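The other protein chains are all here in position, but one chain of the complex has been omitted.
Our next item is chain A:
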Amino acid sequence: MKAIRYTGLALFLFSLGLLLALFFASSYTLTEQLFNTQVKKEHQELLRPEVASMFGKTYGLSISFVNSLNSAIERVNDKKRAEQAWDQVIYDDYAGSITRAATSGVIKTHTTLLFILVFVVGSIGALMYLLPQAQLAGPPGIKNNGIFHNSLNNRGWMGILVGTLLILFYIALYFFDAYITNWIILVDPVQKLINPSGQSSQWFLYGFLYTFAVLVMGVRMLIKYRHSKYQVFRTISVMFFQLSFAFLIPEILVRLNQPYFDFKNMWPLDYDFFDAWHLNTLTSSGGLGLFMLVWGITLFAVGVPVFVYFFGKRWYCSWVCGCGGLAETAGDPFRQLSDKSLKAWKIERWLVHGVLVFAVIMTAGVLYSFFTGSDTIAGLSTYTWLRQPYGFFIGAIFSGVVGTGFYPLMGNRVWCRFGCPLAAYLGIVQRFKSRFRITTNGGQCISCGNCSTYCEMGIDVRWYAQRGQNIVRASCVGCGVCSSVCPRGVLNLENRDEDGRFGKPILIGNNSSTLQK
């Protein structure tokens, strides 16, 4: 059994190493012929003198190739800006397409083989490492042994290394996608499998890796919490929604010439839902497009209050949501790193509700422009002042780079806790009008602290439990791990009558008529 595990780990590390090595595996050559096919006619004359020096020259690293190309384009644009020839400035993103076309090497000649070596072998290795735990780790039950002795789980060198790699990956993904062209090419076979006429983009790569992580780490979660049906059902649910709703269905829709649409995503998390281009796409895509539009609006306008009333925000955050899905699977090893201090809670409330307000204002501005046709409000462009900063700071930096990159440093719900506007909205409903609460079982709490330690949202669960009070917090995503790790059966997630939800702190068991009573 142990041999199987170590072999699996070796296979997984081999695949991971291969994936990282593939970043360096290609060479990049821009030929004049390639230039002529990739660049628009009207730009060719402008660009040619600047990129001519690149023709026929072979670059060993995507970064240097992309940088040469981009600085060539930038030189043209600087010149045109200086001449105030605004209409000649090049806004097209040529870096991705040209780099991809200029790539040569194993990644192009043996794409499928490499894909198998990285992802098929990698997942086999991961499963060989994970599955024997069902036997080796002993009978089912909470086994958090050694978590705080482990450098990956406890911000040691491994945690910092993984965090750094994740952060770099997200920065490349959002801002320098041409750098990771090799990886984008690597997943092209899957793209072709789902949609033969498609070509993988950085977002397809991201969706694929994301789903891969949710599924593989979902298996880990299923093994770890196999004694708890709540955790098992919940994990299967997030794995299902990620694989089908978030990954496959949108791609299949595209194959059927329908708009790309994730039926479980919703505004304000899906912040471009009300963007003009998106509304135009939906309204011009016939019955299905209109259905998507109505569905998307109904989901947040009716679905959220109704479902949160009956089940709490967990119906979304820890059962359906993609961000939640990653946090609950790939992020589970890091849940204990969330900050439980009162100070962190204060920051959280300002930040997450601030983002919600920002999202509402941004969307209002975008819709104003959509309906009036005016790009400005009081002379300020709604795009430059609202939509663009939101996309950059919240959409990319906060939810991606910080939200996931900081898993091994700040826990697995950084985004959900501090940044997600949808979580803020769900949380407000949950706090004030819901049947959901975590019930504290009388006086049984021993203040051990397992609940607070393993709360990914940084709720100091023990604070309430040890005074015999129910936990009703806006941020609780209902993952149920506090209840799972409680050694005395004190905590239970329940949907019950609203009466008594905000129970007074009473510790059952003491009949002395103290001042408290």
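FYI, a residue touches a chain if its C-beta (ideal position, glycine included) is under 8 Å from a C-beta of that chain, and two chains touch if they have at least 3 such contacts; residues count from 1.
The rule is short, and it goes like this: contacts and distances are computed from a predicted model.
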Seminar exercise, completed: Not-shown chain resolves in UniProt (candidates "RNA polymerase sigma-70 factor (ECF subfamily)", "Pyridine nucleotide-disulfide oxidoreductase", "Phenylacetic acid degradation protein" or "Sulfate ABC transporter permease") to "Pyridine nucleotide-disulfide oxidoreductase"
Seminar exercise, completed: Where A:F14, A:F55 or A:Y230 are the choices, the one touching the absent chain is A:Y230
For this session: For the chain that's not shown, point to the residue among A:P49, A:G286 or A:G442 touching it.
Result: A:G442
Seminar exercise, completed: Where chain A meets the left-out chain, the residues are 138-142, 144-150, 227-230, 232-233, 310, 341-342, 439, 441-444, 446-450, 452-453, 462-463, 466, 480, 483-485, 487-489, 492-496, 507-516
